[in-house]
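All protein chains but one are shown at their positions in the complex.
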Amino acid sequence: MQISRDILTRSYRSMRTIRDFEERLHVEFATGEIPGFVHLYCGEEASGVGVCAHLTDTDTIASTHRGHGHCIAKGVAVEGMMAEIYGRQTGVCHGKGGSMHIADLSLGMLGANGIVGGGPPLICGAALSHKLLKDNNVAIAFYGDGASNEGSTLESLNLATVWQLPAVFVVEDNGYGEATGASYACAGTQKDRAAGFGMPYFECDGTDFFAVYKTAGEAIAHARSGKGPAMLHVHLSRWYGHFEGDAMSYRADGEVAKQRAEHDCLVNFRKYVSEVSLLETSVLDEIDADVKSEIDAAVIAAKAAPLPEDADLMRDVYVSY
Amino acid sequence: MQISRDILTRSYRSMRTIRDFEERLHVEFATGEIPGFVHLYCGEEASGVGVCAHLTDTDTIASTHRGHGHCIAKGVAVEGMMAEIYGRQTGVCHGKGGSMHIADLSLGMLGANGIVGGGPPLICGAALSHKLLKDNNVAIAFYGDGASNEGSTLESLNLATVWQLPAVFVVEDNGYGEATGASYACAGTQKDRAAGFGMPYFECDGTDFFAVYKTAGEAIAHARSGKGPAMLHVHLSRWYGHFEGDAMSYRADGEVAKQRAEHDCLVNFRKYVSEVSLLETSVLDEIDADVKSEIDAAVIAAKAAPLPEDADLMRDVYVSY
Amino acid sequence: MSKKSFRQAINEALRQEMRRDPRVILMGEDVAGGRGGTGVKDAWGGVLGVTKGLQTEFGEDRVLDTPISEASYIGAAAGAAATGLRPVAELMFVDFVGCCLDQIMNQAAKFRYMFGGKARTPLVIRAMYGAGFNAAAQHSQALYPLFTHIPGLKVVVPSSPYEAKGLLIEAIRDDDPVIFLENKVMYDDEEDVPDEPYTIPFGEANLTREGDDVTIVAFGRMVNFANQAADRLEKDGISCTVIDPRTTSPLDTGTILDCVADTGRLVIVDESSPRCNLATDVAALVAEEAFDALKAPIRRVVPPHTPVPFSTVLENLYMPSVEKIEAAVRSVAAYHVKEEA
Partner (left out) sequence: MSKKSFRQAINEALRQEMRRDPRVILMGEDVAGGRGGTGVKDAWGGVLGVTKGLQTEFGEDRVLDTPISEASYIGAAAGAAATGLRPVAELMFVDFVGCCLDQIMNQAAKFRYMFGGKARTPLVIRAMYGAGFNAAAQHSQALYPLFTHIPGLKVVVPSSPYEAKGLLIEAIRDDDPVIFLENKVMYDDEEDVPDEPYTIPFGEANLTREGDDVTIVAFGRMVNFANQAADRLEKDGISCTVIDPRTTSPLDTGTILDCVADTGRLVIVDESSPRCNLATDVAALVAEEAFDALKAPIRRVVPPHTPVPFSTVLENLYMPSVEKIEAAVRSVAAYHVKEEA
């Protein structure tokens, strides 16, 4: 597997940014200052980043309620995201959307989504645009193991094959939908479902950036080549509760601790790149420091940013009305 | 395969009743006297009858827009059905439902359904009732190849396995959903979908009563034994348009004629039972004559039956309000 | 200009817009028909033939038959609209919105607001609505109140072939999600319709006639019923203004209030289920903003709170009718405020 230094450093930076962003949100949420629901992506960084490493701004992704990681991986500015989560006018959505609705269409980021299964149909549409506009782009639907049981998701798998769309369906399988295990809620296998809807199936360890990068590369190449959609099944674990405030009593003691200890994508990335001498530790340290101050700055800026104004309430319901 | 004389004669009678009922509707519809949409089951008789031969009145089925055959197979009275289709007060639904909504819950017939994919979720519920009430009954969802792409259907396959329900999902695959071929609209295979949702898959020629009877028996036995749901994929052909009035230009000339000539379930049933001396031709002829007069009588009665009264409009919206 | 049916007017609007703009595409179940079949292509052109011939002219890439899976293809239309195409998706019967409401209500309608103005979703969803076809409870609903209730959607209920063509072209050129509802009983209605493309703006009501005594607001097919009632009433010296709002969202509240200010009497005709429908919406508007002008109770001619029955006798009883409108207008025209008020 060939992987450029540029992609390596950008990917590491993305993963580190997500990690710090989320860990910081976890702390800030506890202060009570952040409104609404917040779902953290911590522990799953290698998935969003490994997939998006193959994409440009003109490829499209759709995300989920657990969207911060996908947004950062696709290049959405951290400062605007933080401000959005704090409900500020300077947020990417001017404080109208919040954590669950961060979007930036100019970067091909079609939105986090508060509706489980909301994204896959939209991605069929984005892929159709790419196909008909012949722009050689692909569209990627991220969704969870829980979302893999929604009718909208399942229908989309079928539609994508019927229309031979340049789409990839990335099942981020962290083993839980809220407090319910995938072993209970998902009958059969994702692999057989892919076959049931006529598309090739790829699978990888989602805590290993290099595994994701390689496998996603294959799935995306398949879709981009015009051969129709593919499914990419990524095995993962989330490190925090379903949303902030969830005590995770449905998970055995030590389950998360073990993940953190043994399957930390950042630790393993660092270990691997220095073992095979792909990147120097100093470069990584520099990124770490950089990211740290970026996140600090984002939080400070968000807290200081102006709130929306009264007139914002009525703005942007329609283009014209 | 063991099959009692009683089941044989009842099944033949059911198939013949469906055939005559439908052929007669085809004729009557052309006169303009029958209101609304009518979807004929002609050619598919062996499926509904072969499945329902394993059921009693306390087992439950849910049907589709193409529901007359399932109703008759489950024992709904032909006279009431005909009156319903004519919009009469004496109809099984007092003229409120029409062809697409014939139901008789006292016979475990949970309704034809105007919504494609409407039945499978309901059947999960009926199966849940059977499971919790421990009555040893099963619940059967009939649906088409077209309906096999609806999210509600796909979700139901998953739910039925998750809950280990005594349900059978019978895909009546006649190759078309309206004017669109299943080869276009259904990606992958039904078999892989069954696997994708963790249930065993059975398949048979739906124009051969004995094949359906045998395979449905296995699928239903599986469900009834408490081992969870099963899928039964029945290969069929419909002989008339999607609904009355459809010229079927999307089917090659001769496609239906060939089916009629070679895969008429009634002709083949007669041939087989006399070849292997299971039933005498005279018995079958008697049934044919009987059914003919039953249908004649039903049409005459329906035409003569009273229309609903004004007060019926407001009746039965609620049990109480 | 030539006589065209409602069906032809819609077909022509689609055809002309597809010729004009390559980003306009069509999708839906059997909008062409014949894919995967053994016979001819473009076999149906929609279940009632409204989109006939469009796949033949524009090809399979731009006129896309879909599997029977409304959530995915309506959602796909929304996603395509947000990423550069201008899809017109057909839902066939509006009753099927039960299978895809999320993609309309929570996705397409809300993108722009949730995303702080950063999305544009030029999506049209066409569907047929209404009773009178013996199609029974699951194929006869009107449901425009449901869409009207949802901020972010525009809702169009054309009342004639001329209106249908102009409003559909407007809908396709509009940058917001538009629900375009066609009364299934009207497809064969004919009138003179210009051959060239034209648009009718949203939110501007049409007065099909002006009168002094009673204002009638009616939607879609009910406009015709109202006009017929007005004809009959005229003979007895009761003159009516008939307002066709054309779009329920946006609603031309100005015109309604102006007319009520003139006549002081209002009848609303709405074929949708009576609770929280357009008749209540217009009545509330007037009772709040034109209260002073009102000389009589606001009467609604609406169906009862029941599903749509199958049998013709019951369906006729269910529907608003010219007679019921006439009676309602007579009653408000004859009304005089009680002394003590």
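Should a chain be cited, it is by its letter among A, B and C, assigned in written order, with residues numbered from 1 in that chain.
In this text, contacts are C-beta pairs under 8 Å (C-beta built on N, C-alpha and C of every residue); 3 or more make two chains touch, one makes a residue touch a chain.
Here the structure is a predicted model, which means the values were calculated and not measured.
Asks: Considering the full assembly, with which of the depicted chains is the omitted chain in contact?
Replies: Output: missing chain touches A, B, C.
Asks: Of the residues B:Cys124, B:Val212 or B:Cys265, I need the one that contacts the missing chain.
Replies: Of these options, the touching residue for the absent chain is B:Cys124.
Asks: From the list B:Gly36, B:Gly97, B:Gly144 or B:Pro166, which touches the chain that is not on show?
Replies: Touches the omitted chain: B:Gly97.
Asks: Among A:Ala221, A:Met248 or A:Val283, exactly one should touch the missing chain; which is it?
Replies: Selected residue, touching the omitted chain: A:Met248.
Asks: Where the complex has a chain not shown, which of A:Asp57, A:Glu178, A:Glu262 or A:Asp285 is the residue touching it?
Replies: Here the residue in touch with the unshown chain is A:Glu178.
Asks: Taking the full complex into account, find the residue in C:Ala13, C:Ala78, C:Cys240 or C:Val286 that is in contact with the omitted chain.
Replies: Within the whole complex, the residue contacting the unshown chain is C:Val286.
Asks: Which residue numbers on subunit A touch the omitted chain?
Replies: Touching the chain left out of view, subunit A contributes residues 35-37, 87-88, 93, 95-98, 100-101, 113-117, 146-147, 149-152, 176-186, 248-253, 255, 307-308, 310, 312-314, 317.
Asks: Determine and list the subunit C residues touching the chain excluded from the picture.
Replies: 71, 95-106, 109-110, 113-114, 136-138, 145-146, 148-152, 249, 251, 272-273, 275-281, 283-289, 291-294, 296-300, 305-307, 309-310, 337-338, 340-341
Asks: Can you list, in ascending order, the subunit B residues touching the missing chain?
Replies: That gives, for subunit B, the contact residues 60, 62, 91-97, 101, 103-106, 110-111, 113-115, 118, 120-126, 128-133, 139, 151-152, 155-156, 158-159, 162-163, 315-321.
As a convention for this text, only the chains that are shown with their structure count from here on.
Asks: What pattern do the touching chains form: line, ring, star, complete or other?
Replies: Topology of touching chains reads as complete, every chain touching all others.
Asks: If you average the CA atoms of subunit B and of subunit C, how many Å lie between those two points?
Replies: For subunit B versus subunit C, the centre distance works out to 36 Å.
Asks: Taking the mean of the C-alpha atoms as each chain's centre, how many Å separate subunit A from subunit B?
Replies: Roughly 45 Å separates the two chain centres.
Asks: Between subunit A and subunit C, what distance separates the C-alpha centroids? Give it in angstrom.
Replies: Going by mean C-alpha positions, subunit A sits 40 Å from subunit C.
Asks: Mind pulling the subunit C residues that touch 2 or more other chains?
Replies: Touching at least two other chains: 66-67, 69, 71-72.
Asks: Show the residues in subunit B shared as contacts by 2 or more other chains, in ascending order.
Replies: 149-152, 184-186
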